[in-house]
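All remarks here apply to the structure that follows.
Partial view: only certain chains, each at its native spot in the assembly.
Labels for the chains are A, B and C, by order of writing; each one numbers its residues from 1.
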Amino acid sequence: MSKTTRDVPKYQQLGLTSSEYEAIGRTLGREPEDVELAIYSLMWSEHCGYKHSRSTLKKLPTTKDYVLQGPGENAGVIDIGEGKAIAIKIESHNHPSAVEPFQGAATGVGGIVRDIFAMGARPLASLNSLRFGDPTKPRQKYLFEGVVSGIGSYGNCLGVPTVAGEVYFEDSYEGNCLVNAMTIGILPKSRLITAKAKGIGNLVVLMGSKTGRDGIGGASVLASQEFDETLQEKRPSVQVGDPFTEKLLIEACLELLDKNLLAALGDLGAAGITSSASEMASRGGVGIDIDVSKVPLREPGMSPSEIMISESQERMLAVVEPKMVSEVEAVCNKWGIPATVVGKITETGKMDVYDGKEKVGSMPVISLTDEAPIYDIEPIMPEYIKEVQKMGDVPTFPEDMNATLLKMIGSPNLCSRGWIWRQYDHQVQTNTVVLPGSDSAVLRLKGTKKGLALTVDGNGRYCYLDPFMGTQIAVAEAARNIVATGATPMAVTDCLNFGNPEKSGISWQFRKAIDGMAQACRHFDIPVVSGNVSFYNESFGKAIYPTPTVGMIGLLDDVEKRTTTPFKDAGDLILLIGQMATVDGQSDEEIFSLLGGSEYLKTIHKRIEGLPPELDLDLESRSQDLCLEAIKNGILSSAHDISDGGLVVALLESCLYGDIGAKIELAVEEESFVKIVVELFNEAQSRFIVSLKEKDLGEFGEISKEVGADFMVIGKVGGDRLIINDKIDVSIKEMKKPWEEAIDSLVE
Amino acid sequence: MKAGVVIFPGSNCETDTYDALNYLGFNTEYIWHRDSSLHKVDLVILPGGFSYGDYLRCGAVARFSEIMEEISRFADSGGLVIGICNGFQILLEAGLLPGAMLHNKSLKFICQTVNLRVENNTLPFTNQCGAGEILRIPINHYEGNYFIDDEGLKELEDNSQVVLRYVDENGEATADAAPNGALANIAGLTNKSGNVFGLMPHPERAVEEILGSVDGAKLFLSAKISKEAVS
Amino acid sequence: MPKVKIYVTLRDGILDVQGKMIHRALGSLGYENVDEVKVGKYLQLEFEDDADIDQKIKKMCEQLLTNPVIEDYTYEVE
């Protein structure tokens, strides 16, 4: 042992502070044993204990009449009628993916899928939200390719379609990529089960893969500290995914639930048996005994601590009545899944760990869960905010707008994501009726007329400039994406990716973001039913952009009414829902400031500054109501929200996906070049591009009056070019190649 | 007509196939890989998925399943067998169809809809298609780069065993039209006697308007009609 | 306990896409003096005893471990 490690007390090596160590001693009334220390260190880690977020998260709205299960379980569950319910959850796997992108992302998918079938739901679809650094750098390319293929390989093998997602490239993620995986599942309401241990004397059954040394302290420790050189040493703890075993585990668990053989079910994620067992006991208000000598091992010579905290993948923990055990074993056997009784439910209120006959640890269950320490770090607005929010001088805009547009549409953040989704099976289960390439994916629900819309959205750059507004926009954009397909937003699952929460500046970002999310969700009346917090996304002391990602699900009563992004028929009118961004009488500086935080400013002028666009929640609701009502009345041929890249990019996307042109006349003062540029590229919120038949314009106007939303007719679908006033004139065919092949040429 | 969809550990298109067949009016049953009988079905379908995780090689382990012996006997006696994607790979590994699959030439998984030209419309799987008709059906695989030696290829072509070929929008079997690099653009083929059919595309994903194409239905319906004509 | 090492490669005449890709990648990293790259599988088996070991290995390889349509193999017993 080297000198340094000998001098550092063991608790500190495990990441506990001296006051935390003392608190453990007080709880136990003695010095903790090795096993106990290992267990506390993980349960009180940020990842399991939510020490820096628990109090803030309470601000989020989480209830509504159809919410069957809010935050606190493996996944949130909502009632969608006709006896069916949907489980939904998102989770980060940022740190494991930064160490080993393929396996990190693959096991991220594996983990979130287990959360879903742990609720009794059959996994129905997955999404992902990704962030990397500059994709022209070899390491970033390697991470990006590895993550995409890891997500694909795991999900494809399981037969769970990956139907949507988002990816952005910003320098701030260079040392710390983000990989957020989201899954939803469907269940008959009667099959809903929770990870709430019950029934004194019931047995605890471990199902799935054998336990090895992989990922000892992996996810929880990795996710609870910043990246630095010592990470190298942690490498061997990489966990490898085995999607084949997971697939069998899904089938076995759902069959066990259909046969009513389980009293509780939970997955094993970070901190393995430790967190699963203690959280199940804690929710049920009972005690639990675990005998590590019963756990089937993959490697010889594992210590009780190692067995308790191993993060071997593809394992589930169930609580079973003794008389059911043989039937449970029979079902597992059919699917080739080992199932072993490793403990029992007790009335002690303690988690007692045995190694055969010998008791090697005994801890009050709630001391591991509810009583984990809480820290409230004083939030202080970071220095950088004032600096970056200032808008610099008005630059000289490039004259050639066609070239500018070409550059934008071929840039990493705006180009087609086809390279990604072609590697994902997005059709298995034959429910995907709006494929990737629209604002949200839409699934039909077999046996009903209904459909589900799914999206995940975040905007790190906006949140960096203004975390409150940026997060509100993330919620609004997700809702807008759901609405653009004709669905009504139902629920949010959120993944909060931030830097080191012990720093007051990060604490400020985090609180502002939650305030923004809470206010927006309350306004739209969309409950947050599950989520995940990922802190310590820093490398060498530098934090990522604060990046809350918003996963959202919406419901269509009639899936036949779904609407997609692409323009359809020549002659259709093109309408802008919402308003033009500029108003008469503004100075050039005022107009220019509307480009704050935009893709245009970043891609063309390499500037990340200003304030993100403003969001007026009432205006947003009215715009959404107009779009949604029009779709429900069946009068829209296409709908697409305006977001990254602004009006012109949204128009071009509808052309590119539809393989058809458009002619647009914008009402702007011809002589003001600043105004034109800003109108084309600003990212003002609460807007959609929709198209419809001329005969339906009257009806559309009626709806707009009813809901009080603005719109204007701006052009017509047709031809093979996008023409905007005399400023833009590009061939759709010629734009298609750079747009479609941008990622290919980046990674090849 | 009674169809059986075989479930191997790791199959994941069995439900899709089952739903598609029922939608098309078949009377469909699942067959478990450890069953020793085919439940008197008229058509056996080996669905897509990742049997045994596709570890080692696709289909390499599944071919030893108990049910495969029955399927061999069934095929030998002229019974209709369709292997879709992983099912095709299993049939190749089992030697019920000639050739083998290699990694896609891009070394990437590919999920997209392709154009397929019907090369032989006299089979029990294609009699509802026109000669040279172009079908639009999704593919979804990592190992669909079909290979067979020169002699084998000649035999396939001579016997009109090639059923489907990847083609471009103009119906030409150009090299670029096979996204996976398949030899001679082969997407689907039969055995010599024309009763065992393997194909990489997923016809069960193209049987309803809402899924974007109904071209896959033609392949299943062909089997149904040819069976009804016999009985 | 005999340890068996089995090397599985693609048969001659079959395009080794992985090999080709790695060759290209090596080239672009500046390793210019590599003429050819072939990629195969490497299997390591531990046997309990060496009774009939050659015969067993051959049978395993032909039955399961390789696909003779596309693959060749060699092995070593240690």
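In this section, contacts are C-beta pairs under 8 Å (C-beta built on N, C-alpha and C of every residue); 3 or more make two chains touch, one makes a residue touch a chain.
Predicted model, so just to flag it, every value in this text is computed and none were measured.
Taken over the complete complex, the protein chains occur as A x1, B x1, C x2.
Throughout what follows, only the chains that are shown with their structure count from here on.
Look at where the CA atoms of subunit B average out and do the same for subunit C: the two points lie 29 Å apart.
Subunit A and subunit B have Cα centroids separated by 36 Å.
Separation between the centroids of subunit A and subunit C, computed from CA atoms only, is 41 Å. Note for the complex: subunit B touches subunit C at residues 56-57, 60-61, 64, 92-93, 99-100, 102-105, 107, 145, 147-149, 181.
Considering their complex, residues 10, 13-15, 17-18, 21, 64-65, 67, 69-70 of subunit C touch subunit B. Residues 9-10, 12-13, 15-16, 19-20, 48-50, 52-55, 108-112, 138, 140, 142, 202, 204-205, 210-212 of subunit B are the ones touching subunit A in the complex.
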